[in-house]
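Before anything else, here's the structure in question.
Yeah, one chain of the complex is gone here, protein chain that is, but the others are all in their spots.
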Amino acid sequence: MTGHLVLRVVAKLLLPLILLFALYVQFHGDFGPGGGFQAGVIFAAGFILYALIFGVRQGRRVLPGWLAHNLVAVGLLIYAGTGVATLALGGNFLDYNVLAHAPAEGQELGIMLIEFGVGVAVSSAMIIIVYMFAGRGEDDGEEDRE
Amino acid sequence: MLAGLYSFVSAGLFVVMDAVDVAFTEAAVGAGISTVLMLSTLALTSRRSKRSIRTRALPLLVVLVTGTALIYGTLDMPHYGSPGAPANHHVAPRYLRESMPKTNVPNVVTSVLASYRGYDTLGETTVVFTAVVGVTILLGVRRRRPNRPRDGGDDS
Partner (left out) sequence: MSTFLGLYNYWIVVLLMMGGFYVVIAQGNLIKKVVGLNIFQTSVFILYISMGKVHGATAPIIARGYHLYTNPIPSVLILTAIVVGVATTAVGSALVVRIYEAYGTMEEDEIHDQDKSL
């Protein structure tokens, strides 16, 4: 799809809006519909749009495979790490009350942290899945270092 | 395309039923990811499908029997939208009451997902991680494609 000028221009215009909207949904998940899962999927959709229109090779140059693989694990570790942090601070596992000076603030901070972890994990997961499927059809290209 | 339309319609249904978070997720997932997945799978395999010659009577019978049993089972369920349903009386009122004072988060779905049922969400994220590991194992190792026997020639 490298010859379609209208698609390329529109994609370049829309891409920052999509990523910004994903960040908005992520951090406003407390006050309206949204949260980690939705934001992760929308963020991944932006990258997938880029990879579909400009080619998977170009997409891999922007977000390499090894980075996406590491980000999935990092997202999960942020989530579990928050739980371990609450353990270290004296509460139960995933008991956010101990994270800040007041229980309500601690809950807000905890919720925001784990939603961020979920968002990172889900977005990287979707990007990896599409990379794997799209990369299967190519016989050339570099080997996937794991 | 039909799959995308199906996701869109079900997202609309979710909005009608006041579950806006779920509608959001279904719209994003259905329009963005599912369609790309199906198209990639079709592109990597064959678009042809053989017209089936086996009899369809037995599956139809199984489906009819199961459907009748399910409909018989739903006759006892609470009516659509009734506030007195048992599902609405156990912990849901407590969550709705205590979400704002205890967590300062107006979106009750987020607070239940992240705080009251945070342990379950950790498990779900691990499931997504495991699925990614599975897809990477299955499709990530590059090898030269063998000569596949094609049924009836190439189509494009």
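Should a chain be cited, it is by its letter among A and B, assigned in written order, with residues numbered from 1 in that chain.
Everything that follows uses one rule, which is that a contact is a pair of C-beta atoms (placed from the backbone, for glycine too) under 8 Å apart; a residue touches a chain by one contact, two chains touch by 3 or more.
If you're wondering where the values come from, they're calculated on a predicted model, not measured in any experiment.
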Of A:32, A:55 or A:91, the residue in touch with the unshown chain: A:32
Interface with the unshown chain - residue positions in chain B: 3, 6-7, 10, 13-14, 17-22, 25-26, 29, 33-34, 37-38, 40-42, 44-46, 49-50, 52, 54, 56, 59-60, 62-64, 66-67, 70-71, 74-75, 77-83, 85, 87-88, 91-92, 95-96, 99-100, 106-109, 112-113, 117, 120-121, 124, 127-128, 131-132, 134-135, 138-139, 145-146, 148-151
Interface with the undisplayed chain - residues on chain A: 31-33, 35, 37, 40-41, 122, 125-126, 129, 132-133, 136
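In this section, only the chains that are shown with their structure count from here on.
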For chain A paired with chain B, centre-to-centre distance based on mean C-alpha positions, whole Å: 20
Touching residues on chain B, where the partner in the complex is chain A: 20-21, 23-25, 28-29, 31-33, 36-37, 40-41, 43-44, 101-107, 109-111, 113-115, 118-119, 121-122, 125-126, 128-129, 131-132, 135-136, 138-142, 144-145
Residues of chain A defined as touching chain B within the complex: 25, 29-38, 41-42, 44-45, 48, 52, 69, 72-73, 75-76, 79-80, 83, 93-94, 96, 103-105, 107-108, 110-111, 114-115, 117-118, 121-122, 124-126, 128-130, 132-137, 139, 141, 143-144, 146
